[in-house]
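Below you'll find the structure, written out as structure tokens, and then a few comments.
With one protein chain removed, the remaining protein chains of the complex are shown where they sit.
Showing chain A:
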């Protein structure tokens, strides 16, 4: 059962290649010197990260990681950190480190849901760093450990599925998250690359504003005994409850509409066609 396959522990991230990442508003990376296409141009393959784990990148200079803040938790900005695998250069593990864009100040948020499309990742772990008021460096906490995305890492099952992870599945409290780290593992040597796509992070929506109810609604005055009606008339409370039920049923019927099929394949009796179209 492929569990924690070999490779450095998360957190042992080493080199940050100058050319291997680039702050782009969407998920992607510019290739570095080694990753460049044979034609020589710096053509960015923005659809797929142009890194390969296990590949050593040459560092011309070490660029410090700028602290960037989350500005819009709709499409998170990702930066890639390459991982140097000390064992065979098989793609086994990679990190996605979420920081934020440069526009707004650092703010902590409460994580509600993470949605993404898998692309051949077998196991997912998530670690968060929470915002602390004091000046002590916050620790990384693991909130999801080895969540299985592909039951059999060597086969296609679950390889391109859409996944949602919710707050209640996390091991720790997700309030005041300031940094997020996704650790993707794929122990199988059969796949050329693996990642997650279309990553979306949702924070908890604002709570509905608390309303104060007027006193007569929350504390109804005890009603006086109604005057006794004539014996032959039905009980008003029973009649009102029956009428309420009937009203509810009629509302339901009115609201529902059938999705019946029409069944005609021609247009006004004419089915004289062109050739078939290819789009």
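The criterion applied here is as follows: contacts are C-beta pairs under 8 Å (C-beta built on N, C-alpha and C of every residue); 3 or more make two chains touch, one makes a residue touch a chain; residues count from 1.
By definition in this document, contacts and distances are computed from a predicted model.
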Name of the absent chain as recorded in UniProt (options "TBC1 domain family member 19", "GATA amidotransferase", "GPI ethanolamine phosphate transferase 3" or "CDK-activating kinase assembly factor MAT1"): "TBC1 domain family member 19"
Contact set of chain A toward the excluded chain (per top definition): 115, 117, 119-120, 151-152, 154-157, 159-164, 166, 168, 189-193, 198, 200, 238, 241-242, 245-246, 249, 256-267, 270-279
